[in-house]
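For this view, one protein chain was removed and the others were kept in their places.
Chain lettering (A and B) follows the sequence in which the chains are written, and residue indices restart at 1 in each chain.
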Amino acid sequence: MATTTLERTNTDSLIGRRIPKLDAPDKASGRTRYLHDINIPGQLHAKILRSSQVHARIVSIDVEAARRVPGVHAVITAADVPWQRPIGVTKDHLPLKSDIVRSRRDEIAAVAADTVEAADEALRLIRVTYEPLPVVATSAEALAPGAPLLHGEDLRAPGRGGALEVVHPASKDNVAMVHEYRQGDVAQGERDSAVVVEDVFWLHYVTHCCMGVSGVIAEFDPSGNLLLYSNTQVPFLHKREFAELLGIDPGRIRIIQPPIGGGFGSKLDIYPFEPIAIFLAKLTRRPVKLVFSREEEFIASPTRQPVLLKLRSGCDSAGRLTFRSVETLHDNGAYTSWGATTPFVMMQTISSLYRVPHCHYRTRAVYTNNPYAGSFRGYGNLQATFAVEAHMDKLADALGMDPLEFRLQNAQDPGETTPQGMHFRSCGFKDCLRTAAERSDYRAKRRANLAHWNDGNPIKRGIGIASMLHVGGGAKMYPSDGCGTIIKLDDFAKVTLITGASEIGQGSETVLAQLTCEELGLPIDAVTVVNNDTAITPWDVGVHASRTTFIGGNSAIGAARKAKRKILEAAAPTAGLAADELDLHGGSIVVKATGERVQDLGKFLRSLHFAEKADLVMTTYYYEPPSVHLDRQYRGDVSAAYSWATQVAEVEVDTETGVVRLLKITAAHDVGRVLNRLGIEGQIEGGIVMGQGYALTEDLLVEGGVIKNPNFRDYKLITAPEVPDVDVSFIETFDGEGPQGAKGVGEAPAICIAAAVANAIYNATGTRIYALPFTPEKVYRALRGKSTAPTWPESAA
Amino acid sequence: MSAMLEIEFRLNGVVQRTAVAADMSALEMLRDVLGLTGTKYGCGEGECGACTITVDGRTVNSCLMFAVDCNGREVQTIEGLSATPLGERLNHSLVAHGAVQCGFCTPGFMMQAQQVLAEHPHASREEIQRGLEGNLCRCTGYRKIIDAVEAVAHPTASAE
Partner (left out) sequence: MTEIRDYVAPRSLADALRVLASGPATVLAGGTDLMPQSRAGRVRFAPTLLNVQGIDELRGVARDPGGVQIGALTTITSLLEDPLIRDRAPVLRTACDHFASSQIRNAATLGGNICNASPAGDTLVPLLVLGASVVLASAGPEGIVKRRLPLAEFLVGPGRTARRTDELLVAVQAPLPPAGWVDRYLKFGARPALDISAIALAVGGTLREGRLEDARIAFGAVAPTAIRASEAERVLSEGPLDRARIDRAVEAADATIRPISDVRASDWYRRELVHNLLRRVLNDVCDA
């Protein structure tokens, strides 16, 4: 039987081992208390009334009958919180809507009651009358002349002094945000090209589907200090935002993060349910718990950014890329969240995955009455990579070149600095390409499949390749991209690692413990990690941008090295050696050169503590990566390291039904260095299957602003029988800045699956499909010539 | 409000007597009335398996079961399974194989793994995959969960 405890011998290191997650035994036995499992004595249960209309003016709201329901403590509408301030990336979104509803998720009223049943009963008794407004269902409609304006008026809210101020200026063209980047001269690139291709791609709606639904518990103490139990991925940023929202000092807000039932980027923004729970807690002076139903999770959670993307690419006759020109329409939905900022990541792929001398990239995020888009693992990169990798195949085909050769010829090398300013200190891209191609036998299978296009067999095989570039050393989007650590050792050589880095299931707790133990020469079970309470943990910018192992890891190592230095310096006189001649190993202070044991570490720490000049070993460290902000032209080395991957997909296409089965993924990932093999395999395999869902099965159907399938019956996550064979190779490039050489990998595995599957379907059938997902009917229509490729709308010309 | 009924059943080997509303689900009874929170709400529609429990030796979605229907039955939850030798073996195997990430779905997988092994003590990989098809996981991509159950089904083959 496999064993979960690891004893460290004198010769081995914890790095690269298969170390089980520290929190796994409790989770598997049902002992872990998620937010849903926490009940505060005296708590009330909150429920939200959402709009029944997609776009309408609210004529009246009658809550009188609801207020009379036994057990109901409060029923609130916007009128009850005239001091509410907007949330969101551009502050265009009031938690409770008073005049206009702009989507079916819009919050109109909320109830706090003794029981969920009483809250539900009260919701049913609230009467809202609406005056319908015309629905803007697509970004093309939003840009059409005379389109209804969704945020056509200035949004005003009370400022610090209480007077109304403009918090979000009117948008007179429904454009919420514009990003534009240029390098070189695209016209020159066109002139240098032997082949030019142009296509329009549609990247669809998907949503996170965290297994634990969203929720929050809010509680004020008598002095007005707020305690939030929250699933946020960015506790310290949200502390500040909630304070702004409430007009109080951020120091009066404490956020506790109970274990979270999945994140994947969904908890990077504040959503209306959180301020609403806070309003109710403030008004009732009781703890208020608000937990979504699954249907609500589908309707009122953010989506991945849906994108209409026009890509024009060229190469010369020798197969060198000449230019890329991209225009996108991001369907922003009714309000602006992080989805509108995905161009920051998308343009990196456009400009720098392969070497391209001339680039132009432009995005308009456009208001519609649809669900609004947040951040989601990969952050725009799945969309950009899908288009770029389709064109890599098409250009190679047009030249008659092998697609792998074509990619190798244009791939980045270590040491390069791209025109956008990204500096690739470590880069295993070409190794990824070669490894994935060789291990999957890509060249031979690709040629063999082509021979079966017209053989009469309705079942076709295909193989496709795609690669990705993503930040792997944080991303400097805020004034700081750092993370703090506090380490204390007790009298028995047990370590408490207090880190700002949150655990959201990805295994950061374990990898940080591992890095700490590696420095201190202790077994993994010597560590307790504290990572979930802003009153205790030092600042961190949050879990996003695949940054936690890199940034949190370097921070933990920094604190551990300070502790080690302190111990060795204190031990040196008794040992009769210099501090740098000593080391920590196997729970002891040892002679570095020989490994000879000098003293048991616990015993030494006790002697330090109970000596005449008593002292404890406690250290702090703040790590700030050597990255820079993008300048106004979107240039700059925004991450301390970059991760690379190539994935080869093998599919079987049933041309009589359109069913595409993913048979195998052969992946090669430049991860810098493998720290915890078990953990990194889990991240990669999970990301691959998430990418599989994005490519093949997941499709949030939004028609006229209404979600048609807000349930797991018709929003199809991949299930256990559908998972492909997976072959993962780790390319270890030992990044100089990374913790023990590692780079971030959290988002990478999900990014290029859909692109590889698209190329595999083409290899199987000769049909290229420009719109995701590849659900059976879509594929069948495309194979029968019954589908129309996405087109660029006239209104966006 | 719907009628309240007194019911009696065995829960994890212990006789329980409790009052439930006629329209209450077994999931709500377990979590909100009896305080056993290891069984999770994931969808309320029998699509995700996070609420899987065993009734008279067979797994069911507790969100689809009427609490009153527990009357006279033998119910086991993750809290009960975890205290059995098989539960411990499954727990160790899931942990050792890296089959737990956010962990929210894991109790449901534990319960259903027990069912798979009851039906197929030496389950093949495909039998395990089919057996777990009613349990959704968003983090792991399933492979490590399948590996973990396979290791319990074939203890010697997979000893590490």
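Definition applied: a contact is a pair of C-beta atoms (placed from the backbone, for glycine too) under 8 Å apart; a residue touches a chain by one contact, two chains touch by 3 or more.
Everything numeric in this text was worked out from a predicted model, so none of it was measured.
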From A:A572, A:V659 or A:A796, residue that would touch the chain that is not displayed: A:V659
Touching residue (missing chain; options B:G42, B:G98 or B:G131): B:G131
Residue of A:P158, A:P523, A:G602 or A:P776 touching the missing chain in the full complex: A:P776
Contact with the hidden chain (one of B:G46, B:G80, B:P107 or B:G141): B:G46
Chain not shown, touching residues in chain B: 1-3, 5, 22-23, 25, 44-47, 49, 52, 55, 58-61, 63-66, 68-69, 71-72, 112, 115-116, 130-131, 133-135
Where the unshown chain meets chain A, residue by residue: 656-657, 659-661, 696-697, 701, 708-709, 713-714, 716, 719, 721-722, 775-777, 780-781, 784, 786
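Methods note: only the chains that are shown with their structure count from here on.
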Centre-of-Cα separation between chain B and chain A, whole angstrom: 29
Of chain A, residues touching chain B in the complex: 1-4, 18, 20-21, 23-34, 36-37, 117, 208-213, 259-264, 293-294, 504-507, 678-679, 681-682, 685-690, 711-713, 717-721, 723, 726
Parts of chain B lying in touch with chain A, wherever the complex brings them together: 1, 31, 36-45, 47-48, 50, 77-79, 82, 87, 89-107, 110, 126, 128-130, 132-146, 151, 155, 158-160
